[in-house]
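For this view, one protein chain was removed and the others were kept in their places.
Each chain carries a letter (A, B and C) given by its place in the written order, and its residues are counted from 1.
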Amino acid sequence: MSIKTTQAPGKADHLEGAPENQAETWYRGMKRIRVFEETVLENFPRGIFFGTTHTYIGQEANAVGILSQLTPPDVVFSNHRCHGHFLAYGGSMHALFAELMGRATGVCGGRGGSQHLHWRNFYSNGIQGGIVPTATGMALAEKFRQTGAATVVFLGDGTLGEGVVYEALNMASLWQAPILFVLENNRIAQTTPINLAVAGSLTGRFSAFNIPVIELDSSDVQEIHPVAQTLLGEIRHGNGPQALVLHTCRFGPHSKGDDTRRSEELEQLRRTRDPVLIHAPRLDPERRAAIDAEVAQEVAGAFTRALADPYPNPLDEART
Amino acid sequence: MSIKTTQAPGKADHLEGAPENQAETWYRGMKRIRVFEETVLENFPRGIFFGTTHTYIGQEANAVGILSQLTPPDVVFSNHRCHGHFLAYGGSMHALFAELMGRATGVCGGRGGSQHLHWRNFYSNGIQGGIVPTATGMALAEKFRQTGAATVVFLGDGTLGEGVVYEALNMASLWQAPILFVLENNRIAQTTPINLAVAGSLTGRFSAFNIPVIELDSSDVQEIHPVAQTLLGEIRHGNGPQALVLHTCRFGPHSKGDDTRRSEELEQLRRTRDPVLIHAPRLDPERRAAIDAEVAQEVAGAFTRALADPYPNPLDEART
Amino acid sequence: MTTVLASLNQALHRCLAENDLVFLLGEDVLDPYGGAFKVSRGLSSQYPGRVLTTPISEAGIVGVAAGMALRGMRPVVEIMFGDFLTLAADQIINHLAKYRWMYNEQVRVPVIIRTPMGGRRGYGPTHSQTLEKHFLGAPGLQVLAPTTAGNPGALLSSAILDAEDPTLFIENKLQYLEPVLDGENRGEFEIQELGETFSYRLTVNGAPPAVLTLAAYGYMADLARKAMLSLAYEDEIFTELVIPTRLAPLEISPILDSARKTGQLLVIEEGALTLGWGAEVLARLAETDRLHLRNCRRLAGKDTPIPASGPLEDATLPGVTDIQDTVRKMLQP
Partner (left out) sequence: MTTVLASLNQALHRCLAENDLVFLLGEDVLDPYGGAFKVSRGLSSQYPGRVLTTPISEAGIVGVAAGMALRGMRPVVEIMFGDFLTLAADQIINHLAKYRWMYNEQVRVPVIIRTPMGGRRGYGPTHSQTLEKHFLGAPGLQVLAPTTAGNPGALLSSAILDAEDPTLFIENKLQYLEPVLDGENRGEFEIQELGETFSYRLTVNGAPPAVLTLAAYGYMADLARKAMLSLAYEDEIFTELVIPTRLAPLEISPILDSARKTGQLLVIEEGALTLGWGAEVLARLAETDRLHLRNCRRLAGKDTPIPASGPLEDATLPGVTDIQDTVRKMLQP
């Protein structure tokens, strides 16, 4: 095994184009996730994907705002809702489609599926909470090995129910792990609203362990980016673990067709808290249209390519 | 199975004597624990006890200050350091000796041993942390069954390392369980000082879950009792879970011969923080001497009786 | 036609109606969702105070249920996916299953933990497992698995209302939609309930004496009976199937009795082979003096995690044709 940290994340598999400014890069990043996820949801009924999916629609600004500033040695651990994180990290859209379709060309050759990805320094797992100590251990390893890397781990509001999260927070604080805990609070876990599952305070869960925490209620990548930058800076300066509580909105179902919220509530969220809509006006309309077209083409191309890829051959499996 | 709540705890197995005032009752309660535990430690090398033991010496004021005010339906869940809690609850000294000696007359017929006790509404278990959700469930059951009972659960500073504790705090708060969390902070876990194992704040661990918490740095039963009274009152008035952080001192080894602290440190604790010494001057010296003598006799009698009791017969075991 | 899902759901309704001390705890169990696999549908509307949707705290809710049970209630816990039982392993093994015995029979802990196991839906390595084998040998723990050959709901409700010990109730995602083989739709099968053994024996109607015994539980028994039918019709190989519904403590005699008669035994399970349920069955068989079968085998999931990709998953878990192939192979001279 080798840990590959040679190529910068966030650069793979993009279409080539004119040099972009930051607003455009952010927009492209969010739009890629949005269109990818919409394509997944749209095509699910065709039976071409295995298992289920948890789309990131509505939360794109988080992944892009944070992960666009990682450096090659940095490490990311994500959860069940990992497509957006993976794409923002720089993961291949084609390989992600292929993984969801169970193809040999998928991120993990079809073994992992939607929730279990690994590429370069990006990892995800589908067991809630259990990834938090793992990510903490990764951060400690980077610290001991003096790589200067920061580790970012994502968790949802509902995942605060898992005890192992607190075990990890305690150790991260005791041992000053260079890690950023990103709590994406979309106020719901599967179908359970936050008030039925999370008592007390979100920030208190971190500060009880003496982990500095910043809270931000925004779907604007332009607001999220600098806050993440500050926290990552603290981490890189050796100031130990940091937490970012991002109040955000899940627009879609938890997985598929399982949204029990009122449609007015969802429409209201989509009107006021859409990261793509919030950011779009900052772009030159022509550039925006060009990016939209490029993204549409990229997604369609990746989808088509993945769909034509071969399934893995069970007979090739070495360790059985 | 039946849940017996008919007889008041704290009344069993005591010697008869003149009517006592509260100071005397407290003194007797603490002294009984002290002499019991000293007898256990003294006699351990004789090989008459099975397994190991975790003595309560130094922390007696906690158990007595809190548990002396329980009513018959109330429930207690204790941990590995349960002898003091058990005796203060009213458990039989003879049965406890017998349990440690693995006799058929022991609290659990010799099956449980030092850490695994059950009598009336008193329970203990030796797995750190895991008892906290159980106690929470007990409190909820009492609430649903409208018995008016309060549940008290004891945990140590080190046990804050276990994630399931936080799962329980969250649920206790969400569902407003009538439970008192008593954190006995003796600043050490086995050999690990609190600063190496507990990051951040002790009270913050409760307030993060919106559980009201009172902190008290005292080994004086007269100070602990009213605070516990207030908190139990809140619980009985339906005001949900409460927490009490008691800064306290462990005088003895964790189990046996495993104290790695400096002896000066221990002597200093024994001089300034001994619950028995702190409280003794409040008693009439003659009454105190009489109680001392009675307790000595009670402990010696219970010890001798237990030592003469038969071992359980493996052939009697029904469920094997 | 009643599905396993409907049978279980109705049983939960019955239990909550019958006994006020029955409570339900689980993630996302409230209506209209009614739990990830809908087994709890309708319960929260009908019994709002007694159905608690919980935080994502598998260990914690099992522990809370233990406390409720110790104080006289009869809680039912739904664990959303069987894969997450591992999170409650300490609660189950070191708390629930021990209390009764270690407290010297002074208490009972009637907690029922329901959970769906199983793959074949492409959910991948953490949402497709059959993990009950890791719990089967824990002293003090009862493990049940419903079968379409019996009455899934009755098995569940008798556990909820009468069990004295903590119980894992192992369901299966694909089994939910199978029809219960009651009166009308037993179709080609003859089903015999084997008295006090929590087991069933299933044969093909009017078939000659069986030459091989199949043993399987849960959904795997449904696949086994499909294999039985085509073995009978296509290959004229006649088998009988023994289906236990109580995996722990296990009453082995129905399987041994049948195997003694047919002389050959194939034990089938979906979980990964090593130290699965079948190991205990074959071990007890091997320990039985003078029971020297011509042939005995296990057919089980491969000893790997379960892949998400369909073709890989198919090759990992035993299916109907794998059963047929194995039986044919066993019968080759």
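Please note the rule applied: a residue touches a chain if its C-beta (ideal position, glycine included) is under 8 Å from a C-beta of that chain, and two chains touch if they have at least 3 such contacts.
No experiment lies behind these values; they were computed from the predicted model shown.
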Contact residue for the chain not shown (choose from A:25, A:134 or A:260)
A:134
Among C:54, C:106 or C:126, which one is in touch with the chain left out?
C:126
Given the contact definition stated above, which residue among C:181, C:285 or C:317 touches the chain not shown here?
C:285
Looking beyond the chains shown, say which of A:78, A:92, A:114 or A:170 touches the absent one.
A:170
Note that chain A touches the absent chain at residues 1, 3, 75, 108-109, 111-112, 116, 118, 123, 125, 127, 130-142, 144-145, 163-164, 167-168, 170-171, 174-175, 318-319
Residues from chain B at the interface with the omitted partner, ascending
49-52, 99, 102-103, 106, 109-116, 125-129, 158-163, 189-192, 196-198, 258, 260, 311-314, 317, 319-320
Chain C residues touching the omitted chain (full complex)
83-84, 86-87, 89-90, 92-94, 97-98, 101-102, 124-126, 131, 133-140, 248-250, 271-283, 285-287, 289, 292, 295-298, 302-305, 307
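One rule holds for everything that comes next: only the chains that are shown with their structure count from here on.
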Taking the touch definition from the header, please name the shape of the chain graph: line, ring, star, complete or other.
complete
Taking each chain's centre as the mean position of its Cα atoms, how many Å separate chain A from chain B?
47
Chain A and chain C have mean C-alpha positions lying a whole-number Å distance apart equal to 37
Distance between chain centroids, defined by C-alpha means - chain B, chain C (Å)
41
Which residues belonging to chain A are in contact with no fewer than two other chains?
160-163, 196-198
Touching two or more other chains in chain C are residues 54-55, 57, 59-60
